[in-house]
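Sharing a structure with you now.
Apart from one protein chain that is not included, each protein chain of the complex appears where it belongs.
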Amino acid sequence: MKEKLTEELIAMRAARELVPGDCCNLGIGIPLNCAAYMSEGVLVQSENGVLGYGPVYDRESLDENVERVDWNVVDAGMRYLEHVPGMSFFDMLTSFVMIRSGRLFSILGGLQVSEKGDAAIHSMSEVDIASKIGGSMDLAWGAKRLIVTMTHCSKDGDPKIVRELTMPVTTRKRVDLIVTDLAVIEVTGSGLALKEFAPGWTPEEVQQQTGATLTIANDVREIEF
Amino acid sequence: MKEKLTEELIAMRAARELVPGDCCNLGIGIPLNCAAYMSEGVLVQSENGVLGYGPVYDRESLDENVERVDWNVVDAGMRYLEHVPGMSFFDMLTSFVMIRSGRLFSILGGLQVSEKGDAAIHSMSEVDIASKIGGSMDLAWGAKRLIVTMTHCSKDGDPKIVRELTMPVTTRKRVDLIVTDLAVIEVTGSGLALKEFAPGWTPEEVQQQTGATLTIANDVREIEF
Amino acid sequence: MRDKICTAVEALSEVKDGALVAFNFWGPGTPLHLMKALSESGVKDLTVCTNNYTLRANELREQGAIDAAILLPQTRKIIVAFSGIQAEDASASGEITRRVQEGTLEIENVSHGILIERLHAAAMCLGGIYSPIGIGTGLEEGKEKRIINGVEYIFQEPITPDLGLVSATKADRLGNLVYHGTERAANPIIAMAAKYTVAEVFEIVEPGELDPDAIVTPAAFVDRIVLIPSDDAYSKEKRIEQTLRSIKYRLQKMAEAEAAQGGNA
Partner (left out) sequence: MRDKICTAVEALSEVKDGALVAFNFWGPGTPLHLMKALSESGVKDLTVCTNNYTLRANELREQGAIDAAILLPQTRKIIVAFSGIQAEDASASGEITRRVQEGTLEIENVSHGILIERLHAAAMCLGGIYSPIGIGTGLEEGKEKRIINGVEYIFQEPITPDLGLVSATKADRLGNLVYHGTERAANPIIAMAAKYTVAEVFEIVEPGELDPDAIVTPAAFVDRIVLIPSDDAYSKEKRIEQTLRSIKYRLQKMAEAEAAQGGNA
């Protein structure tokens, strides 16, 4: 039976889009795993007001490190951060200027992406009254390059790459690249271009699991790790 | 011959409007003199980004103090400031939030004030092409209380307090108090109220030098020093 | 000199029914001491504006952890960018659902950026702004739109808090504030946007002890300073204890969920 990529491998592949000197915000879910695979010199940002953070304390070991942890330093997902040289703290106004103005790559999780580059990223809260928009709309709109990482299909096997979104829209026409457990797909002005596929899979099999038409790039190839 | 108040005395009278804890911006000209007469505990602001400054270096003695002067600390009028406890530096965005949002008293110089509380504060540049608006419009609009200090009449003897402005308008309906070398006049919803007059003058004499009708306050009195 | 230093009760004594109150809720930098005091103040019909409205589990709340729902009985409207309202272990969740359905509670969803730009628009005394965020999404419903230089924008009104509750590391007696780490977040913007700003701090020092280049919120923006008592339920130490409890609780829940899944497989 063919294996799909693990979340770790999706994150590893997405992280490779960045080079030292780039600044980047990582959304909740798969994107958070990218931090471990980033080239040294990529500055990671979090919307509550920090740029250039490095390792994150392991939640399991936090109480063993009570003396060492700086309890005033968390990322947007409330993970405690170690101090690293070159880190800076700032207010949310500065943070959202940074986020909107095309200076950051955004790697975000996705619920659905359309062939036009629309994306459903935020979910509604458990009781479906209040939303979990958070920073996702700003991050998606303002990114230098918007990379969505997600499983290719939902748990029920429905394609998450579709012609038209059926879920609440987070952003319109902003997705640049989709990295899934089956493929790397570029969103172009003329639709979706399959650039890479997971080891052991074929472009045709990827198309079968996709709810929109893929054009096969001339240089399509297997994802390499 | 009757004396008019000196610029120093105008400044002294205007400074008395403030109590410790108040924050205040002082415009160029007569208002700058107010600093010397402020109660301790009044925080003086300058629009380039400083709050809570105290003594200003005497220009004549700057080169004797080259070692002591902090060349990075000036007010809007490019006067070098001594460091005092509680001073803070900030950017112009923060400065203009402070200026606009009713947290500061503004004491500004005036070219003309109308009976409606309009004021001409900024002049045009020497060549009459570019303006000297600076921070005056923001300071006038956003002041907790706008106090205009000026000579009662121009050098040519024309009244500077008038029915309608004839000079370029800096602000409309914002002046609260006018302190001149002849009088202290409140701008009310129903016109100008003479509150105090210079020692040796009478309300009638002040009216003669004024281009708009003054109502004489019930408690009108001589300015006391 | 007018003394800005007082207790939370004194600082909040003049807050009126119907006030719009804003605070930062994002781990460090959350004004828990003032939120608690506000919940006990008796004011009602509040509009609560916060970046995050995340409910704590009942078990943690019983141990002293609080969240914005401590104000829920006094709240008629919530303006929020991110809500974490978990039905299964936070009973306030049911109350929110019920009250929204019966029409006694309104929720306005925004993004973090929209929340901040609207607060900042208030600070600058603007009448409104054209924001690019939310075009083509549910957030544009009922809003005025306008195309400027070929780009579509949504008109956003400023949010002017009547009361800003702010959390900072230190204040001097004049009201200058410094923040450490990510506690800064929305605090400086709330201090500038609010008509009346109360800051809770862990330490008060004399003027001159704070580096004038490092002061983030200048004294002009702070109306009252409240020192958190060392034996307070929201002292520095107590907050760390609550954080550790909350992390353990979350890990335990995750372990339980995994075990349950394993059982089903």
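Couple of notes before you dig in:
Note that the chains are named A, B and C in the order they appear, and that numbering of residues resets to 1 at the start of each chain.
FYI, a contact is a pair of C-beta atoms (placed from the backbone, for glycine too) under 8 Å apart; a residue touches a chain by one contact, two chains touch by 3 or more.
Nothing here was measured: the structure is a model prediction, and the numbers come from that model.
Interchain touches from the omitted chain, evaluated on the whole complex, reach A, B, C. Of the candidate positions B:Val84, B:Val169 or B:Ala193, contact with the unshown chain belongs to B:Val169.
Of the options A:Thr94, A:Ser123 or A:Thr151, the residue whose C-beta touches the omitted chain is A:Thr94. Interface note: of C:Tyr53, C:Tyr179, C:Phe221 or C:Tyr234, the residue touching the hidden chain in the full complex is C:Tyr179. Contact with the undisplayed chain is limited, among C:Asp67, C:Glu117 or C:Asp172, to C:Glu117.
In the full complex, chain C contacts the hidden chain through residues 117, 121, 124-132, 146, 148-149, 151, 153, 157, 178-181, 211-214.
Take chain A: the residues that touch the chain left off the picture are 19-21, 23, 40-41, 43, 45, 51-52, 83-90, 94, 96-98, 100-101, 103-104, 142. Remark: the residues of chain B touching the chain excluded from display are 46-50, 59-60, 62-63, 66, 70-76, 78, 89-93, 96, 99-100, 118, 125-127, 129-138, 141, 168-173.
The definition used in the following text is that only the chains that are shown with their structure count from here on.
Centroid to centroid, with C-alpha atoms defining each point, chain B and chain C lie 39 Å apart. One simple way to say how far apart two chains are is to compare their mean CA positions; for chain A and chain C this gives 27 Å.
Mean C-alpha position of chain A lies 55 Å from that of chain B. Not a single residue in chain C touches at least two other chains. Counting partner chains per residue, chain A has no residue touching two or more of them.
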